[in-house]
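Left out: one protein chain. Kept in place: all the others.
What follows is chain A.
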Amino acid sequence: MLPTSNVELNKLRSLIEDKIQHDYVDEIIQKPAIDETKLVLLYTIMKQSNLPQSTKERYILSTIFVQLALDIHEIVPIKNDRNESSISQKKRQLMVLAGDYYSGLFYSLLSETEDFEVIHILATAIKEINEYKMRFYYNEITSVDEAIDLLMKIESLLISRILKEVQVLPELALIEHIISLIILLREKHLLISNDSSSVFTNLVTLGGSRQDLPTKLESIIEEKIKSIEKYINDIPIQYAELKNDLKKIVGDIIENNTSIAKEG
């Protein structure tokens, strides 16, 4: 079972919720969902560090604030509807501002404790993520592998950079593989359910065959799971607890996806 019911994790969740709370924003727009997998991954790995509890907590909160900022900006509509209703207009406006507000919270939290290095690390990650997002948005991809790699960077850069700073996990590529797996499973689900899928819609546009994609995806997923298992097995014995937790997290990701697929 994932440590989602853990007391410390719940505390983190309520700290985040508390900090991002704003009466008017919450009234008009739906509060963005915290990326549970990223939160659990951060918590699970950060737990192994010898840093003071308050520092670990601060790093997790800051990273999640940045993630929330990026996530909510991602859902701002690409174009404004000419006949936009007053409420849709307010929603768009508040999505922009809420994202900026969350970015301010991350800087504010880390400034209080003079964590300038971590501010710098996260800022660099945001910069790079936006560069990658532009490449993705402009369809600058030529293959499935490249698309997955680009999405993996967009999704994993924040947590892999902060964890690199904390220096607990011996192999950061593992985080990237886990994030890739989530992306792949999500895309597979979208593809099977005939929903629009960002990566694969792009690839089909580029001339790939949609029919071959589920098979291709399945084989990439299998390879990915094998790589992740190998990475986890290679984690040194002194990280036994971490090994177990990561196995549970990955098992849960796969199981969750299987049940979604069955329901679908």
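Quick notes on this structure:
As a working rule, a residue touches a chain if its C-beta (ideal position, glycine included) is under 8 Å from a C-beta of that chain, and two chains touch if they have at least 3 such contacts; residues count from 1.
Operating definition for what follows: contacts and distances are computed from a predicted model.
Hidden from the displayed complex is a chain whose UniProt protein name, among "CidA/LrgA family protein", "Na(+)-translocating NADH-quinone reductase subunit C", "Multiple sugar transport system permease protein" or "Heptaprenyl diphosphate synthase component 2", is "Heptaprenyl diphosphate synthase component 2". Note that of A:131, A:145 or A:171, the residue touching the chain absent from this view is A:131. The omitted chain makes contact with just one of the residues A:31, A:90, A:186 or A:243: A:90.
When the whole complex is considered, the residue among A:37, A:63 or A:103 that touches the unshown chain is A:103.
When the full complex is taken into account, the listed residue touching the unshown chain is A:120, out of A:120, A:164 or A:230.
With the whole complex as reference, residues 22, 24-25, 69-70, 73-74, 76-80, 84, 86, 89-90, 92-94, 96-101, 103-105, 107-108, 111-112, 114, 116-117, 119-120, 122-124, 126-127, 130-131, 133-135, 137-138 of chain A touch the missing chain.
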